[in-house]
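The structure's right below; bear with me while I get my questions together.
Missing here: one protein chain of the complex. Every other protein chain is in place.
For clarity, chains are labelled A, B and C in written order, and residue numbers in each chain start from 1.
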Amino acid sequence: MSSANSVADKPDHDAHSEFGEEWHLAHHFHTPEQQFESGKMGIWLFLGTEILFFSGLFVAYALYRFNHPDLFEFASGYLDTTMGATNTVVLIFSSLTAAWAVRCAQLNQRKGLIIALAITLACAATFMVIKYIEYKHKIHIGLFPGAWSPTEMPDGSAFDPKVAPYNLSIFFGIYFCMTGLHGIHVLIGIGLITWLLIRSFKGEFTDKYFTPVDFVALYWHIVDVIWIFLFPLLYLIQG
Amino acid sequence: MSHDDHGLSHISSLKTLFAVFALLLFFTAVTVGVSRFELGRWDLTIAMTIATVKAVIVSMYFMHLRYEKALNIVIFVSSILFAILFLGISALDATTYQDRIKEYRAVQPLEDN
Amino acid sequence: MNPLFFASDGTYWFAPPGTEFAKEVIWTFNFILWVSIVFFVLIVGLCGYFVVKYRRRDGVDPEPSPHHSTLLEISWSIVPVILCMMMFWSGFKTYMKMTTPPANTYDIQVEAQKWSFGYTYPNGTFSKELHVPKGENIRLILNSKDVLHSFFIPDFGVKMDVVPGRFNTMWFNAPEVNEHIVFCAEYCGSDHSDMISKVVVQDRADFEAWLEEEGNYVDRMSPVEAGAYTYDIYGCSQCHSIDGSKGTGPSFKGVWTWGQSRALEGGDSVTVDENYIRESVLKPKAMIASGYEGVMPSFNGQLNDKKILALIAFLKDVNGVPQ
Partner (left out) sequence: MATSQQGSSAQTELVDYQSDAGDHYLSASSGTGFKSWAFTLDHKRISLMYLAGLSFALALGGAFALALRTELLSGDGFFGWSNDTYNQMFTLHGAIMTFLFLIPGIPAGLGNFILPLMLGAKDVAFPRINLLSFYLWATGAVFFVATLLIGGLDTGWTFYTPYSIETQTAVMTATAGAFVLGFSSIFTGLNFIVTVHKMRSKGQGWFQMPLFVWSIYATGVIQILATPVLGITLLLLMAERLMQIGIFDPSLGGDPVLFQHFFWFYSHPAVYIMVLPAMGVASELFTTFSRKHIFGYGFIAMSSLAIAFLGFIVWGHHMFTSGQTPIASTVFSFITFSVAIPSAIKVFNWLATLYKGSISLESPMCYALSFMGLFLIGGLTGLFCATTSTDIHLHDTYFIVAHFHYVMVGGTLVAFLGALHYWWPKISGRMYNEFWGKVSAILVFIGFNVTFFPQFVMGSRGMPRRYHHYIEEAYQSFHVASTIGAYILGVALVIVLVNLVGSIKRGRRAPANPWGATTLEWKTQSPPIHHNFHEEPDVPAIYEYENTVYNREIGGFVDRKVVKGA
């Protein structure tokens, strides 16, 4: 830990003019590297907090699944694997284009950047549309905990409370919380990518200043990674 | 900073990006495919292993973690370790007190369900 | 009221111990207390001494002194480690006894609800104060009907949360005939601080006689008397007055009239009769009287038919309705 970099040994560049406008160097940093690395460290710390934020849901999931395996086997029958898998592919693809966007920014390819961001945005929207269809169906058959009145069994037959596990609503509590929180993250991502898109239309990103693209992409990948876990945990339970 | 360094940070080649994408698609297919077989308790293990592999390649290549400073890797990994700690210790307790809950449920009239 | 558990023969810190557990707890407490006092006196004493001895004086420079010493660091880490292990061990031994009841226990079900405890004995008798035979291993099986509560007998050094949806257990063995107070120690809403009960330790013979009596009170009293007694011990008085004043629940007096219709929350109404009372007691959530919240716990399983009939008689009496 003690060897971790500080600006200590770097030459002091107090004169900001040395780095011209295009570096967007804030007054309290000495060099663009210091600024960039601070930002990088900040965003990684933030991603760490995101993981711990979601960890609560994973803990709840794990404990209930371990203690009530039957509940999970039964309930995951309600979920549509095809939709889940489609969404997985959509998100993975958007991750690719997000990474591509960063590359374009780093290489000063403005057009490529705009296209890559636009595709990412489209994928994010697609994801939300599919989620919406799924949610709508769940709510329609009464599987929303707040308005709990199940009408169907997983196979579509009439709901039979004698067969369904007594704490079925907890599975859907967990399902809606996990996918809901993830969905909120996707929505935030949509906002951020739109913002990037506008700025890249204005040509604000260059090989010297691409931090926002880089950081939003990192955020977007974390959203993807979380989904990579949610998908098998919720949809692919052997019944 | 790593050797293949342009300006402020690492730039991935398109080849890498697409190779990673292809791998991710492949693993998605595998995990969906495997889930169709009855594998009992291996089910979860396999699904989680595949998910972990996918997450690792996303973070290594899409997120450039492989080329990151050690410090940032430490940050990321330790947040995962603390999440595991949280899970592990709560599970130690929450899985052992289940019999008290089961005992209780066993004597509840059915209408409570 | 004479504080049951705070007698003059207790130590400064504790009431007289009522069980073996309490004695061990006090022992451990005193052990930690003395370690703490020694460290406190040592540290604060030295602190004061240094402050005086090395106070700043004009023109006098402090003599040089070292500012690190690994030997010192190690020794002042090791000593607390050892002391801590002793504390842990001393607590652990008692704790193990507290959590592993012996094989032959007399089991009593404790049911907590806002804001009272109720006790059911192996023969099905229900009571609102806990009676136990002295010198026997008593195991309490705790369950709550609503929120968290905690069953705390300060004199016995035992405490266990009463958690809805599960059975927690605790046990003790009280060797002497006496009475002790029971507190609810987990915050449980409005009347948490009034959720107080009592443990009565009796000789086996007295205990059995009491149990017999307690079970049959409806038979030995007139219906109205029995109803009044039920009203008392089952805690209806917590929420329902009999003088017309409004509490958490409607007063049993005067608010509604027998045989007439009663407005319910949500617009419906219902006729007040025997059936309505029975329903209200067994399934209170089904019909909520207008202007109130549905916080009344169900007494299903606690009040048998006889007792409900007695209650009805009592209600009629309170309202001057002919039986």
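Rule of thumb we're sticking to: contacts are C-beta pairs under 8 Å (C-beta built on N, C-alpha and C of every residue); 3 or more make two chains touch, one makes a residue touch a chain.
Just so it is clear, the structure is predicted and the values come from calculations on it, not from any experiment.
Every shown chain that the unseen chain touches in the whole complex is listed here: A, B, C. Summary of contacts with the chain left out: across C:Asp194, C:Glu212 or C:Asp232, the touching residue is C:Asp194.
Screening C:Val51, C:Ala103 or C:Ala205 for touch with the missing chain picks out C:Val51.
Check C:Gly91, C:Gly135 or C:Gly254 against the missing chain and you find that the one touching it is C:Gly91. Against the chain not shown here, chain A presents residues 1-2, 4-9, 12, 14, 26-28, 34, 37-38, 41-42, 45-46, 48-57, 59-60, 63-64, 144-146, 148, 166-167, 169-170, 172-174, 176-177, 181. For chain B, the residues touching the chain absent from view are 71, 78-79, 82, 85-86, 89-90, 92-94, 96-97, 100-101. Taking the whole complex into account, chain C touches the unshown chain at residues 1-3, 5-6, 10, 12-15, 21-22, 24-25, 28-29, 32-33, 35-36, 39-40, 43-44, 46-47, 50-51, 54-57, 60-65, 67-69, 72-73, 76-77, 80-81, 84-85, 87-88, 90-96, 98-100, 146-148, 150, 152, 154-155, 157-161, 163-166, 168, 181, 183-194, 293.
Keep this in mind: only the chains that are shown with their structure count from here on.
Centre to centre, using the average C-alpha position, chain A and chain B are separated by 14 Å. With centres taken as mean Cα positions, chain C sits 47 Å from chain A. Separation between the centroids of chain B and chain C, computed from CA atoms only, is 45 Å.
Across the complex, chain B is touched by residues 4-5, 32-33, 36-37, 40-41, 44-45, 47-49, 51-52, 54-56, 58-59, 62-63, 66-67, 81, 85, 88-89, 92-93, 95-96, 98-100, 102-103, 106-107, 161, 166, 207-208, 210, 214, 217-218, 221-222, 224-225, 228-229, 231-233, 236-238 of chain A.
Against chain B, the residues of chain C that register as touching in their complex are 143, 165-168. Taken in their complex, chain B has these residues touching chain C: 97, 100-101, 103-104.
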